[in-house]
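Every protein chain of the complex appears in place save one, which is left out.
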Amino acid sequence: MNDDLLLDVRHLKAYFRSKQRTVKAVDDLSFTLKKGEILGLVGESGCGKSTTTKALLRLIGNQKKEYLEGEAFFEGEDLIKKSDKQMQKIRGNKIGFIAQNPMSSLNPVFTIGNQIAEVPQMHQRAAKNKAWSIALKMLQKVGISDHETRAKQYAHQFSGGMKQRAVIAMALAGNPSLLIADEPTTALDVTIQAQILDLMVKLRDETQAGVLLITHDLGVVAEVCDRVAVMYAGKIVEQAPVDELFHHPQHPYTKGLLASMPKIGSRKKLIPISGHPPNLYEMHGGCLFQERCPFAFDRCKNVEPPLHKIAENHQSACHLSSERMNSF
Amino acid sequence: MLKVWNRYRHNLLAVSGLVFILLLIVIAIFARQIAPHNPYTMSTAARLTGPSSSHWFGTDQFGRDILSRIIYGSRISLQVGIIAVGVSFIVGTVMGVIAGYSGGWVDSLISRITDVLFALPDILLALVIMAILGPSLNNLMLAIGIVYTPIFSRIARGAVLNIRDSLYIEAAYSMGVKKIKILWHHILPNILSPLIVQVTLSFAFAILSEAALSFLGLGVSPDTPSWGIMLSSAKDWMELAWWTAVFPGIAITLAVFSFNSVGDGLRDALDPRTGTGN
Amino acid sequence: MGKYILHRLIIAVPILIGISILTFFLIRLVPGDTVTAILGTNYDPKLAHKLRSEMGLDQPVILQYLIWIGHVFMGDFGTSSFTGQPVLSALMERLPITLELALLSLVVALIIAIPLGVLAAYKHGTRADYASGTFGMFGISVPNFWLGTLLILIFSLHLHLLPSGGYQPLSKGIGENLRSLLMPVIALGTAVAAVTMRSTRSAMLDVLNEDYIKMAKAKGASNARIIWKHGLRNALVPVMTVVGIQIGYLLGGSVIIEQVFALPGMGRLALQAISNRDYSLLQGTILFVAVTFIMINLIIDVIYGWINPSIRYK
Amino acid sequence: MNRDYKPFIRVDHLKKYFPVAKNWRGKNSQYVKAVDDVSFSIDEGETLGLVGESGCGKSTTGRLLLHLLAPTSGSLFFDGQDLTQLSKQALWQKRREMQFIFQDPYAALNPRMTIQDSLHEPLKAYGEDKRTRSETIKTLIDAVGIPSQYLNRYPHEFSGGQLQRIGIARSLALKPKFVVADEPVAALDMSIQAQILNLMKELQHAFNYTYLFISHDLSVIDYMSDRIGVMYLGKMVELTDRDALYQEPLHPYTQALLSAIPIAEPKRSKKKIMLKGEIPSPVHPPSGCHFRTRCPFAKAICAEKEPEWVEMKKGHYVACHVVQEAHQ
Partner (left out) sequence: SSGNSTKDSGTSAKTDQKPVYGGTLTIADLNDAKGLDPHKETSAQSFHYIENMYDTLFRYKDGKYGIIEKDLVNDYTISKDGKTYTLHLHDNVKFHNGDPLTSSDVKYSIERIIKMGVRAQQFDAVKSIDTPDKTTVVITLKQAVAPFLTFLANPMNAIVNKTIVEKNGGKLDQADAGSGPFTLVSWKKDQEMVLKKNKSYFKKGLPYLDKVVFKAIPDSTARSTAIRNKELNIDLQLTAKDKMLLDHASGVTVKSVTGTYWEYIGLNVTKGPLKKKEVRDAIAWAVDRNALNKQVKFGQATPLTGGPIPPGHAYDAKLDTFSKRDTAKAKQLLADAGYPDGFSITLKVGQNQDQVDAAQVIKDQLKAVGIKVNIEQQEDSVFFNALGKKQFEMTIVGWVGFVDPDEFFYNIFHTGGAYNQQGYTNKEVDKLLEEGRVTMDEAKRKQIYDHAQKLIVEDAPMVFLYANKQSTAMTDTVHGFDVNPTVTTKSLESTWLSK
């Protein structure tokens, strides 16, 4: 195995069970992430992106109705097998987490500094003033001006972009080797989004941490990611380096997405994907995309296409692309 | 509707409350058939006798059968609940809807009135009103009705304000639907659920208030078999006869408990967000 | 902060004036009057007339109101027409007792209810949660006067452990004082405890679903830290609102509880004033209760601001 | 583009101030200047795109145009008539001809009414009889692609894309001439977004609607509009033809916005203009030019004087001191 390998997820499954039904939010997911790499996980709303992050952080899987299976090797150790106590030592320390909604991710009743300082206090047993100076340093690092006053302020005194910076500072305070960011810019305006993405790339360059970046915006992916995994209905349907994916998409879903996106300067008529994504609890055999797929044929209805290699570093889960490979 | 019931069904407390309320209604309607004795008949010989096979809950200081009085008392409690809550529900809702929908000085005026009424403890206000009206069952219902009017007004106003700004109201308006129609078709049906919840909770309050005012001697007339009156006179006798104080109290508690738990259950069932107790 | 309090006080003035008008005129709608109450069995029309004109009760009501409110603004609440005692001194005599009863009930209730509510939320869905839910529901359903009566029945009449009524001032020693308030506090505080417990539980459940709790978890905080540090203080924000509403209940409930336990507080005074048609005393009492209510709520709001910095006022 | 249409909508010096604070005497003392002196016109059959970041006043402008909000000052001509001068009844009659499409289709439908009832409502309000109503609705439903057997369902039984189709159908039921579409696709997934955009274009083609199309997404605006207006903090800063805007944006804010938007084409090197700071509070906007606090080219004059709304080239309006000076 590669020395650079940071995260190796294999056959991860996360289901939500209730009396009426089982939602297969994440179903047999496998991917890897290297040190210093930014992996983009794209997909439409409800396809299981957030559930993936929660499973990796083991924020789910502790209750009976949450079912978790598979392996997730992080620095050689399987996260899925860890106890809650062991996970507490890893979260915030070795794995930093940046939440989707900065507006609600900060505790309104404690100062920002206090919340950042909590991380070294918990994980490094740092003394109060030591932790505070770490917090100040982190705020400075994420580009918050006047950080000494700002540290003593509360979340409601911060603007959206500043809150997201504070959340990033909090995620970095434990010096993590893996950063999981769940749609870190979705709630922000474009000009602010550009600032935050820029910051994240810069921080990655500095710390050489691996970044798992969740987003639904292909534009964001194209700008900052090294590699992309496209998710559809709880599964990864295509995985490739960024250039490869945008220029030689293999899966009909990926192709559809690219064709349906308006592009500035291009007057081409958009070609939408017909229909809408399936319910994650009414799944039947075969390819999940087959109902919306213009190329679907008999096999698609019955046999679920596995994710398989079609080129170096490029995988797709489509009968068609595998056939094309075979025909070479 | 079915969904609401499905959510409600799983709340054990709420279901038992509902069952008890239905039971209470049956008891109140068929009091004459169910009660083992006449609740007014006195007997010097049988005064203050403890629970026995002929008087399950014992007798009071006049030898009247306590069980029968409790059974008849359910009529008073339900009557007070229905009328008092009816009054406050109708008056309060109208006030609140007018305040919330029209805004401006009408809103200010109505809101100030409710503020003033809110700054006085319920019981104190009810006492003063009872003192004005004089003790009788009708006045008691009116007094409790007045006291609980501001709650409905506030809830209705809040709900209207909440919904008034919602997008589908603006949408209807933008498509030329007249304001009064919007009020009737969109606003009223949508503010109903918090009001219904409050109706059940107020029912519980009304029963408690009747008991409390009667307990203080400002309630219904003293020979009425009301639970509050029974408790009030039991206070003098409980040392000799604990049952005079214990059973009417249990009746009040159970009735109030039932209405509260139904209200609670409804609130959870009507509001899918509070899916906390599955 | 000071400005905020001032602002709140200014807002309270119209409410108090509203209350003063309301009570003043309401009371005058009450049939019967002070004079009949004073004379009681010995009612004699001639004597009654003489007393009425002495008390100024034969003047127009509006004039009576203006005279009264004018005096109130100068701190003179008049004298009780029934006992001849100055209203203010009567109120000041009673206020500490009601306040002690209400605040003691509140504090005891909070000390018990908040941890229970937090635990119920933490163990939510378990038997302990259902048990506490049922208990809480009983707590808000049981009439306080009945609970008081039962306590007397058990602890005074049968076990002879506690006095069945009466108030022992602090000057008689804190032990005696607390002994005389123990049962009243339980009777009055149970409902408050139940309501607080229920609202703490549901507030805590809401808070535990918040993003910042997930964030705290993602930071590696332990469960205890999440609940007691990150959760509780946020959960207290809605709980404080509920507590504010409870103040009204406590003051109203003390009318009944003071009657049950023969405590000479403001509630009892109000009741006497009503039955004696003691106008100036009743007006003064109601105004005082309203002021107390508003003041305690103001204090709660200040605490509220302390708990929740986003509504702290500059 | 073709500019020979007759002006259909014209707004002059339109302002909308929302009171946000009252002083101790209950008088309004502070305002959000949501729309602050905006002038433009829309021709018949044309689509004007309105773009800008959150809170800049796009929706307020849309609402003002339909007179759902009364303007604080300014005039507003619709088909030659000043809406601000009309009686209630006349306004109500006019209302038929102008309609709104909402960003959140779910919130815009009464959750307790079947979509059938919701669709009937506007027609009923204008006194159409039942048969005409049913026929109109049938046609519309077909046009937006909702099967008619779904009519008895409630809003929560539909997906977001379907709901937006229903919302569009409802807005068009009265056969309006002018439609304000307020971020109609912002809540939708990217695979659905293209369906709706295409639908709106087709309908416009068929019925010659005039559109005001609001979005914060420049690529969507680009796809839909003939002309585009850019707003910043209550002001319109630039307005011109679509091509002119993308090819030679004049205002520094437009330039920054264009460069900040992530493009779904990896490694397409583009010069980024990173804006500093964030959008100031609309209650206390900066003096002079509102954008000057973030503007990379700000000069002394920008703080002193509000820039004028000037037609720099034919049909190309800009409000910027720097640009105007450069042209002199």
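Letters A, B, C and D mark the chains in the order given here, with residues in each chain numbered from 1 onward.
Methods note: contacts are C-beta pairs under 8 Å (C-beta built on N, C-alpha and C of every residue); 3 or more make two chains touch, one makes a residue touch a chain.
As the structure is a prediction and not an experimental result, all values here were calculated from the model.
The undisplayed chain touches these shown chains across the complete complex, B, C.
Considering C:G18, C:P115 or C:P264, the position touching the chain not shown turns out to be C:P264 (whole complex). Within the set B:A14, B:A131 or B:A159, the residue that contacts the chain not displayed is B:A131. Taking the complete complex into account, residues 40-42, 44, 47, 61-62, 131, 134-136, 217-218, 221-223, 233, 235-240 of chain B touch the chain not shown.
In the full complex, chain C contacts the hidden chain through residues 30-34, 36-45, 47-48, 50-51, 82-85, 90, 93-94, 152, 156-157, 160, 163-167, 169, 262, 264, 268-269, 272, 274-277.
Heads up, the rule we're going with is that only the chains that are shown with their structure count from here on.
Shared contact partners of chain A and chain D, listed by label: none present. Counting hops only between chains that touch, chain A reaches chain B in a minimum of 2. Taking B-C and B-D together, the chain pair joined by more C-beta contacts is B-C.
Centroids of chain A and chain C (each the mean of its C-alpha atoms) stand 53 Å apart. Among the residues of chain C, none is in touch with two or more other chains.
Not a single residue in chain D touches at least two other chains. Contact topology of the protein chains: cyclic, one closed ring where each chain has exactly two touching partners. Shown are all chain pairs that touch, namely A-C, A-D, B-C, B-D. For chain D in complex with chain A, the touching residues are 53-54, 159, 161-162, 189-195, 197-198, 216, 218-220, 222-223, 246, 256-267, 272, 274-275, 278-279, 294.
By the touch rule above, chain D contacts chain B in their complex via residues 66, 68, 92, 95-96, 99-100, 102, 104, 107-113, 121-122, 125-126, 170-171, 173-174. Put simply, chain A touches chain D in their complex at residues 44-45, 159-162, 189-195, 197-198, 216-223, 242-243, 246, 256-258, 260-265, 269-274, 276-277, 292.
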